[in-house]
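One protein chain is absent from this view; the other protein chains keep their places.
The block that comes next holds subunit A.
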């Protein structure tokens, strides 16, 4: 048991909650109409959005002659990119909510997963040697 290898496992939410989103990068074009809604959002709603979410670093970049995107960077090193060219301003708000709530992990299907837990079973695992003998 080497001292440098001893560690604890994370339990986000037990004692404290660490939001997984670190940074949001908005890229828009100054001229093209596909970025019109994005420009409206940046001019009108971005500052309020940033004030309401002080835990997120927000960066705005001009990227001319390209479609508008928002990139969310997460604490696990991954990023999520969402195109904003076909969305209305309310749609942009909804996508930002999605990015804020996400953990950054790769999307995996939850229906097929078996239950995995680090805590022991609440009712115990059945044992034939400890159960009462059935009587007829």
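One rule holds for everything that comes next: a residue touches a chain if its C-beta (ideal position, glycine included) is under 8 Å from a C-beta of that chain, and two chains touch if they have at least 3 such contacts; residues count from 1.
In this section, contacts and distances are computed from a predicted model.
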Original post:
Given the options "Ribosome biogenesis protein NSA2 homolog", "Proteasome subunit beta", "Large ribosomal subunit protein mL44" or "Mitochondrial ATP synthase epsilon chain domain-containing protein", which would UniProt use as the protein name of the unshown chain?
Top reply: "Large ribosomal subunit protein mL44"
Original post:
Of the residues A:6, A:107 or A:121, which one touches the chain left out of the display?
Top reply: A:6
Subject >> Hidden partner chain, residues of subunit A it touches >> reply: 1, 3-12, 14-16, 18-19, 22-23, 54-59, 75, 77, 118, 129-130
